[in-house]
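Quick notes on the structure that follows.
Apart from one protein chain that is not included, each protein chain of the complex appears where it belongs.
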Amino acid sequence: MLRFLLRRLLMLGPVLVGLTAIMFVIARLLPGDPVGLAAGPNATQAERAALAQEFGLDRPVWDQYLSYVAGLARGDLGRSLMTRHPVAEDIAIYLPATLELVLAAMALAIALGLPLGLLTALWQNRWPDRLGQVLAIGAISVPRFFLGLLLQLVFAMWLMWLPLGGQLPVVTLPPPRVTGLVTLDAALAGDWATLGAACRHLALPALALALSPLAAILRMMRASAIEVMAQDYVTAARALGLPRRKILIKTIGRNAVSATLTVIGLYFGWLLGGTVLVETVFDWPGLGLYATRAILSQDMMPVIGVALVTGLIFIAVNLAVDLAYGLIDPRVRYE
Amino acid sequence: MPPLMPPLLEIRDLHLTMATRDGPAQVLTGVALRIARGEIWGLVGESGCGKTLTGLSVPRLVPCPPAHYPAGEVRLDGEDLMALSERRMRALRGRRIGMILQDPATSLNPTMRIGDQLADVALAAARHDPALLGPGPARTAARALAATMLDRVGIASARQRLSAWPHEFSGGMRQRVLIAMALIGAPDLLIADEPTSALDVPVQAQILALMQGMAADRGLGMILITHSMGVVARACSHVAVMYAGSIVETGPVVEVLDRPAHPYTRALMAAVPGRHTPRGTLRALPGTVPDLLAAPPGCRFAPRCPRATPACRAARPPLRPLGAGHAVACAHPDAPAHG
Partner (left out) sequence: MTAGTRLPRPAARRPRALRRFGRNRLSLLGAGLVALVLALALFGPLLAPYPAHVAGGIDTAARFQPPSAAHPFGTNELGQDVLSLTLAGARVSVLAGFSVVLIGGTTGTLIGGIAGFLGGWIDEILMRLTDLMLIVPNLILAMTVAAVLGPGFQNMVLALALGWWPGYARLLRGEVLAARERPHVTAARAMGASQARVLVRHILPNCVSPVIVKMSLDMGFAILMVAGLGFIGIGVRPPVPEWGTMLATARAYMPDMWWVAMAPGLAIFVAVFGFNLLGDGLRDSLDPRGGR
């Protein structure tokens, strides 16, 4: 198992280098005028040249790439033309908000998706199951940003139960930064009022983001639970008089979850790169907003940095999923 | 046994139809059995004859739908199980009726440790019979009982093995675990469906001996479902031969094996000597179990029977006693009656 972990970690290096290569090719080979955009319309030729030189954009692409990779080894992700800050620092500011949103959404999706999937599997082909299936396909089909707008309209504007957007009320001072996750920091500081406010702000965007993974997890859990229910050990458990709850959770649930883990891992990574739309709707100060602003001004270093970091987290989550697989199913061997 | 006391298990005229895509199939057509404590019954027949469904029908484990029971009774100590609520039935499973399924490789939950699985069964049974675990915290007592049972079924260093995973055990050891699980609730009736078919030949004999011993120790009534007359001869006190959904010949093993009266029983016995013949092949008998969707009237064995007459195809022969507990459902039985 240790060797398995080590080998997977060793593979990270080539993957990161490959990822930067792809992003570099895309970012640098496409036409575009990032320097012009960053310098502004009134900049003189000399000012542009100075800016290009400062950011190394006057050098050949391969040279830029090599120095980028060299910097990568030191944790240097380059500098943003737009904010003039090192990208790594910017990401450290924006990443926690996105992580908080994605974690909340996935927690919601898992907490509801797994039990609902198990239940609909039990009611297989009866009306609650059929209804659940239609609703699940429906949930996958709702555009997240439209769902976000609807939630805002109903809960924030008409009912006025929840705030419209942002991470905290403008007047509230954020809690001392420890993890960067506002809810967690507020809880650590023992500041319950701020925690409540943070949760209220988190509710709508998390819900908008959670719906489609919830449906996907539900469907996967249902399918694998139905498969598991046909297994001999389920009949055996019934024949031996185990209580229904125990059969459902320990026998069917445990065995069905392992197949669902893969979907959870995939969705986690996928959400991380897909919060852009929800962050735009809710003015959520996360990586997606940061990346969007950078993209619109053709400022490529932040874009590459964001792609790298989300890719890295994606890999880490899938590694965690592989490990969790082994925890649930002892037959899994790491080779 | 006093005449008025009901037998441990009595199945009367059990009918089972199964809804299939092509219409209802009559899978069981009037199965009847009487089993007393201490008796080991072999339920024998080709695959598809309904022996597994008969076994699963006793603890009511056949999913309905697609299955449906148009008629019949299953009485445990006189109480009709078919009339019980699902809740009451669940209280009997594992506690009064133990069950061992066909394939030990797939009958254990792969994601739970052996000891936890055994303890769960013990805890479930103890909910209906608190005396099972004795005093003290239930979880601890259940684990202790699990270790005792593992030891009893011949698994060495049982206490350590409680924390083993099913995949770490061989087929024979898993079957021992399943026997322990079936018996941990101290049932009165044990139903074992092909408990040895998936095992290697030397292990088969060990497992059969173990089951015989356990049954004798506890005065169990037992149904041993098998396709092999060899197993019946080795392990059973009584035998019921099934063909296409009903019992065609029944009686003490010594009687039936010495004087088989039904041509089908003879054919099954002819298949015995080749202990290594692949399962399901009957050398003496061409053809297969008939189509249960379009069952003809009359004896269902008639199309394959060397002695069938027009009368056989007209009406189904009932089980007729031949004496000494031996009975046969055949218009032209083979052996002469006793006397």
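Chains: A and B, in written order; residue numbering restarts at 1 for each.
The definition used in the following text is that contacts are C-beta pairs under 8 Å (C-beta built on N, C-alpha and C of every residue); 3 or more make two chains touch, one makes a residue touch a chain.
As the structure is a prediction and not an experimental result, all values here were calculated from the model.
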item: Partner chains on view for the chain not depicted; value: A
item: Hidden-chain contact residue, picked from the options A:Leu9, A:Ala107, A:Met157 or A:Val178; value: A:Met157
item: Chain not shown: contacting residue from A:Gly40, A:Gly138, A:Pro169 or A:Gly196; value: A:Gly138
item: Omitted-chain contact residue, chosen from A:Met23, A:Val102, A:Leu116 or A:Val321; value: A:Met23
item: Interface with the undisplayed chain - residues on chain A; value: 15, 18-19, 22-23, 26-27, 30-32, 133-134, 137-138, 140-143, 145-146, 149-150, 152-153, 157-158, 223, 269-270, 272-274, 276-277, 280-281, 291-292, 295-296, 298, 300, 303, 306-307, 310-311, 314-315
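Assume only the chains that are shown with their structure count from here on.
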item: Inter-chain centre distance, chain A versus chain B - centres from mean C-alpha coordinates, in Å; value: 54
item: Chain B residues within the chain A interface of the complex; value: 59, 61, 90-95, 98-99, 101-103, 106-112, 120-121, 124-125, 127, 165, 167, 178, 181-182, 185
item: Partner chain B, residues of chain A touching it in the complex; value: 231-233, 235-244, 246, 250-251, 254-255, 258, 328-331
